[in-house]
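The complex appears here without one of its protein chains, the remainder shown in place.
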Amino acid sequence: MSMELIRGGVKKVVGYKKSSLWTQVLHRLMKNKMAMLGFWFLVLILLICIFGPLFSKYANSRVDAAYINQPPSSEHWLGTDKLGRDVFTRLMEAGRISLTVGLGSMILSVTIGTVLGVLAGFYRGIVDQIVMRMADVLMTIPNLPLLFIMTAVMSEWKVPAEYRLYIVMILLSFIGWPGLARLVRSQILSLREREFMQATEALGLRDSRKLFIHLLPNTFPLVIVAGTLNVGGAILSESVLSYFGLGVVPPTASWGNMINSANSLVDFQNRPWLWIPPGLAIFVTVISINLLGDGLRDAIDPKMKSR
Amino acid sequence: MEDHAILNVKNLSTHFFTENGVVEAVNHVSFSLRKGKTLCIVGESGCGKSVTAMSIMGLISSPPGKIVDGEVWFEGKDLIRASKKDMRKIQGNEISMIFQEPMTSLNPVLTVGEQIMEPLIEHKLLTKNQAKKQAVELIKLVGIGRSEEVFKSYPHQLSGGMQQRIMIAIALSCNPKLIIADEPTTALDVTIQAQILDLLKNIKEERNMSMILITHDLGVVAEVADYVVVMYAGKVIEEGTVFEIFKDPKHPYTKGLLKSKPIINQRNKRLYSIPGQIPNLIGLEPSCYFFERCEHRMDICRRKLPENSKVNHDHQVSCWLYDKSEGALS
Partner (left out) sequence: MNGYFIKRILYLIPTLIGASVLIFLLYSLVPGDFVDTDPNLTAERKAELKELYGLDQPLVTRYITWLGNLFQGDLGYSMQFQRPVTEVLGNYIWSSFFVALASLIITWLVAIIIGVISATRQYSLFDSIITVLVFAAMATPSFFLGLILIKIFAVDLGWLPAGGMITTGSNYTGWEYIFDIGEHMLLPVLVLTMLSVGGLTRYFRTNMLEVVKQDFVRTARAKGLKEKAVIYKHAFRNAMLPAITLFAFELPALFGGAIITEQIFNYPGIGAIYMQAFTVRDYPLLMGFTMFIALLTVISNLIADIFYGIADPRVRLK
């Protein structure tokens, strides 16, 4: 009851200031220290990965046979690998790949999930049945075995190494869309019941107008949050696949396949600089993404605030 | 008069500290309730009625809420400063509360019987069997037949009216001295509303309890109240006996409220409504909070908070129209 009251008060403030929803969200997000920490870390990681290799003299996997398996030094901050490549430079290059896969697969799954979720929620009936049964099927088979099979198919079709990252992206979005579609669908279904949608019904608006002007924008907040968290999940999945040699494969570097060097006993025991940094890179990136996503959720829906 | 008071609220202020600012939900509220009487708190929604009740009951959740000032005297104890343990002995035992939404106020996973038994076991230290017998009696008392059957049922199996009767049974279980009913009929069908009110009124009289009834329905007030407190934007703006308030309302807001009530056999062209809405309770300037909506506003209303002024022994109002002190003339 008392919370109702406060919300009532807050609503009025919004009305008075005439500030838009998004300004409000941004304002709340900026006040969330953890979320901002995540955000700035992410910006930092992105900048390092994108521009770092440009300033490195070891870029483009330059091989230096004279410097093989060197431990970290002032010359090679994170040492060199078995081909004499600078690990730090490779880490940044791998970051480009891992982040690309994460972002790309997120965009794909959000697109597929939103389109299918909206269609299912809006047209209901048979469309809904088909979409949701497909989602059920995909959610019934655990992700990992499913991904493994699909990547195996990819290996058998002899996809060139440089294209594999795009295929990994597609595969990750293939298993990523059902969750998003369910989310969007339930949002659309509940929106339909609201008064303003019944008003559009009474006004006899065209379907396309109802969809694009009234329904779709209302799903954006949810989709943005789910999408952000999805990037983290995709980066983790990609790293698992690449670690097992099924995702992005050398010579293209990704954080996952860099950790792969831990599979050799000597490297694992004596050359931790080869596999610990990429693991930490994944950790820091994913934790930053999750903090940002979580902060976004709180900022967008203060009612759901969990912290 | 205060000698017979069972409850004495003095200068109560409850604020909520939100990210948008401090919501002054209850602002220096004072009133007292005499033993065996019914006091009605009236006002539009969002004017601080419920928060007042929760503050008395010690149910303000902190954060974000906090009682920042005031005293609530009940039987020689200041409830605001009472320890948690002492307060618990009063809650549900000497003062009990009935809420607006019976549907959500009952625990969905416990049987009705179990929920009635709880305070009996907690406060009266009854055994399970004794408590069960008593609970069945209570269910009968609130006018539900098949009491054994209802005892074993879950809240969702009962209608809204039945659920509210159960809430009343819970409130009555320890035979409290004071019942606070927060809009107990708002969520119910019109036909059920009268039944529930009658039930409350009868039991209150039978057991000689005191009652605070929060409502926005002036018809209800006329029927059950002895004393009326009118709240607006977290402040008491007028109070008096029910007779005084209905016969001779002073504050423009009270007048407006009375005017907006339909009267049978009298066909107005249009039902009156007070223009505008309650101001935002964050960062209010010292002024009469009703200023913007008032038909009789004067210059001073914008600048200064009106003080309480006595109309007569049974009637007080805070409005510059009736303030005969010097401040009003400046």
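The chains carry the letters A and B, assigned in the order they are written, with residues numbered from 1 in each.
The rule is short, and it goes like this: a contact is a pair of C-beta atoms (placed from the backbone, for glycine too) under 8 Å apart; a residue touches a chain by one contact, two chains touch by 3 or more.
All values derive from a computational prediction rather than experimental measurement.
Although one chain is not drawn, the whole complex shows that of B:45, B:107, B:175 or B:260 it is B:107 that touches it.
Shown as candidates are A:26, A:50, A:68 or A:144; the residue that touches the absent chain is A:144. From the options B:96, B:134, B:185 or B:318, the residue with contact to the unseen chain in the full assembly is B:96. Touch with the chain that is not drawn comes from one residue among A:30, A:68 or A:153, which is A:153. Seen from chain A, the chain kept out of the figure touches residues 1, 3, 133-134, 136-138, 140-146, 148-150, 152-153, 156-157, 232, 236, 239-240, 243-244, 256, 259, 262, 268-269, 272, 275-276, 279, 282-284, 286-287, 290-291, 294, 306-307. Contact between chain B and the absent chain runs through residues 57, 59, 63, 84, 87-93, 96-97, 99, 101, 104-110, 118-119, 122-123, 154, 156-157, 167, 170.
In this section, only the chains that are shown with their structure count from here on.
Between the CA-based centres of chain A and chain B the separation comes to 51 Å, rounded to the whole angstrom.
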